[in-house]
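Below is one structure; the comments refer to it alone.
The complex appears here without one of its protein chains, the remainder shown in place.
To keep things simple, chains are lettered A and B as they appear, and every chain counts its residues starting from 1.
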Amino acid sequence: MSMSMQILLVVLGVVAGPLIGGLIGGLDRIITARFQSRVGPPVLQPFYDVNKLLAKEYTVVNAWQAFCAYSYLAASMISVALFFLQSDMLVIYFVQAVGAIFLVVGALSSTSPYSQIGAHRELLQMLAYEPLLVLVIIGIYIETGSFKISAVYSWDKPLLLKLPFLFVVLGYALTIKLRKSPFDLSTSHHAHQELVKGVTTDYSGPLLGLIEIAHWYDVVLFLCFCSLFWATNIAGMIILISITYFLEILIDNVSARMTWRWMLGNVWAIGLTLSLVNLIWLYQQ
Amino acid sequence: MEKLTFILIVLPFLSAIFCYITPYRKIRSSIVMATAFLLIMSSLMLIRITPFSFSPITVLGADIHHIVLILDFLILFLIFYFGIKHHHLLIIIFAILQIVLLGYLEYFMIKEQTVSPIFYCDSLSLIMILIISIVGSIICIQSIPYMKNHEEHLGLRISREPRFFGVMLLFLGAMNGLVLSNDLLFLYFFFEITTLCSFLLIGHDNTERTIRNAVRALWMNSLGGALFIIALVILNSQIGALDMQKIIHTPKAGLWFLPIALLCFAAFTKSAQFPFQSWLLGAMVAPTPVSALLHSSTMVKIGVYLVLRLGPAIQGTFLTHCVAIFGAFTFLAAAALAVGQSNGKKVLAYSTISNLGLIFACAGINSSAAITAGILLIIFHAITKALLFLCVGVIEQHIESRDIEDMRGLYSKMPVTALITVIGVITMIMPPFGLLLGKWMAIEAASRNIIVIIVLALGSALTVMYWARWAGILMSDPFAGKFKTEKQPILTWVSLVSLCLGATLLSMISPWLYSWMIIPIFNEKYLQSYIVTRGILENPSGSFAVIPLSILALIGFFVSVLAVRKALRARVVPPYLSGVQLSEPGTFLGPMNQPVKAEAKNYYLSSIFGEQRLTIWVNLVAMVLITMLIGGAL
Partner (left out) sequence: MFKKLIRNSRMKSPWLLHFDCGSCNGCDIEVLACLTPVYDVERFGIINVGNPMHADLFLVTGTVNSRNSMVLRNLYEQMPNPKIVVAIGSCGLSGGIFREAYNVVGGVDKIIPVDVYVPGCPAKPEAIIDGVVTGLQKYDRIVN
């Protein structure tokens, strides 16, 4: 890949990332509303929200929040850029974990119990999905022989056929990362107010806007990971992502929020079993 | 060459004696500083002449073999004496066993001295020497103000500082000797000195509790020593030599693996792997510089150093597989136990065990990428963990607690130390810093091993959990942005800041560190693992763009710092407390119009990760794994 091509891809990723993420968010809200026999907001609603937030008064609980929010955004941006550079998947995963850690650290810097407990739940969520994500990446590596995304794109068969269970495992990680029920413990898009707004409780105004944008990047990154499972043609990618995302919304709407104990037990037991089975298949070949 | 090794090994011994007999603090401090300076300088000069090997005949005018032999017996009798003094049967048994075996080995088995060279220095030794001499010296410098505070706090009438600094310096010399030795008898001799130093330093405060823990450390490490000498006896009868290089390159035959397995076992005891973790946890009663020097950055690294050294000998065997699984298991189990801890020093101790487990796993995977990972982990773990221990020491002297919960909002009390601690934590878990680079390499190298990789994936998630919450609560307090000045002795600042810079800057140049230090290790058994181009570490299956990521991280950091400056001018609102908060920070209006402090504690999940719950099972599994390792070698 030439240098100019690389720069073009990075710019594309960084600019298009939040646009796509926001649009997906808007569609998500409309479809969710239809599930609940409502009309729902306009498709551009997430952009209105973030725009408004960015223009609000700058208030902080603790100046560290600003550091953490900006770092979260930076890490998420870098991880998406790395993906578009077709870099090493493990590195991308580590960089996005940096963002998640900063979100937690920022929430912990407030003394509000809501924020603190939200932060700890976010940590538990990370604890639940991080090993699964590593195993998914390992599975892709075993199949393609490389950790680089470029190798996945040059692979001639869709990965989904060889890694069906690992795709389900990735689905678990995606559900947690998208903050969908039953895993919306730390914070949620809806007005379930058990923890107020959990990990984002004490972020306000522009900082909350930044966190929302960073979340869009994360969503895009995870959907990109999903798309790797049908990387042979664009139509396949889009269909796969659409079906996956539709299922996510469905699950969100039919399930209640569960406790962290249930999440940890369930995700680790099912996720690890499925990955183990799938990995054993791969090692056997 | 002779002069440099003399400075590195013998000079600390001499300074130790001077420290021990000097009654004046000023003179003692200057001796420590001078020794530290000389050690740092000569270790740096050693870079130029590596690799080298040489065999001195005499030291200070006496035959070196005789000196070592006499001192060896002296140490063993000292251990024997401590065993009797503290009525500990195991120590007595292990000491007698070692004395008998050493005597047997020296006077009946070894006919003539065949080992040459006695000292051998390659890149691996060099890296260890640099860590010991530089990080160790910095820790010694920090212990000058620390011990002054410590003794004032205890209100001792007779200062125990001479003994303390004597043993610390002695230890540095012994460590340097250990990593340079090629003759296994010399290695064994230095191994025993470190055991003794550890015992003396853990029991430094001379209370009932410290002595109990010190005795525990002594018996566990004596077990390691006994295993070591048994391995030497078998090795001598099998191949008739105690030469490390020769052993590594001898073709395998007969009972060949048993001594190697025993050496690995000895390494596990020295590195406090499960089920021997209790001595390291107990060792946390020692003054914090001791924990930093012996129990995180240097002495416990002996174990991993030994296994990495023996790596080529066991490549592709069942034994190396066992070591990998054992290491990975320790990595996971110690991380799980660390999650359940609120005691800061215990978290650090478990994290040390956990990281050593990861390095063992790397040594066990035994491919060139894994070895690279292991060495990088050794380097960066030593620096970062020393930094964190020193920080906890400083914090502990200030707030008189080592509990993480008591460090809530530490930023408002000691801003600079809190910041340095947070940076330390960040270098533990985030890219592009060295430890994460090592972990990345380890995971990629382990990906062909299904058991190891699943265990590593789980362990690495747990690691993030216990570090992130610690970093978070250090900053957890509303503050208006006024920097309160924090007063610490100048030597404390020097050591903290230099370690902090070391941890961050060295990470940024890790590609070059790799080219200079690690590439020379590769030979016909280990092909070169990564290629460095424009600051990017790359191999056919993966790439880690260290320099580009560092630059991006720096940009992100500066933008975030600017954001903080802007945030300092923003309106500060109190944290959300359902609207009932009072003007006093963190309190709300409770029943009967009384103010109540809002409290949130960390999740320690002790019902899952508690010590009482996990330890017994973890020990059991570890014992099974070790049995497997020994049995597989038979």
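Here is the rule we go by: a residue touches a chain if its C-beta (ideal position, glycine included) is under 8 Å from a C-beta of that chain, and two chains touch if they have at least 3 such contacts.
All figures in this text were calculated on a predicted structure; none of them were measured in a lab.
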Which listed residue (A:28, A:88 or A:202) would be found touching the missing chain in the intact complex?
A:202
Candidates A:41, A:164, A:236 or A:265 - the one touching the absent chain
A:41
Footprint left on subunit A by the chain that the document does not show:
29, 33, 36-42, 45, 47-49, 51-52, 55-59, 191, 193, 196-197, 200-205, 208
Mind listing the subunit B residues that contact the chain we can't see here?
571, 573-574, 576, 578-581, 589
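One rule holds for everything that comes next: only the chains that are shown with their structure count from here on.
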Provide the residue numbers of subunit B that touch subunit A in the complex, in ascending order.
408-409, 411, 429-431, 436, 440, 443-444, 447-448, 450, 453-454, 456-458, 460-462, 464-465, 468-469, 471-473, 475-479, 481, 540-545, 549, 552, 555-557, 559-561, 563-564, 566-568, 570-577, 585-586, 598-600, 602-603
Residues on subunit A engaged by subunit B in the complex (per definition of touch)
57-71, 74-75, 78, 87-88, 90-91, 94-95, 97-98, 101, 104-117, 119-120, 123-124, 126-127, 130-132, 134-135, 138, 141-142, 145-148, 196, 201-202, 204, 268, 272, 275-276, 279-280, 283
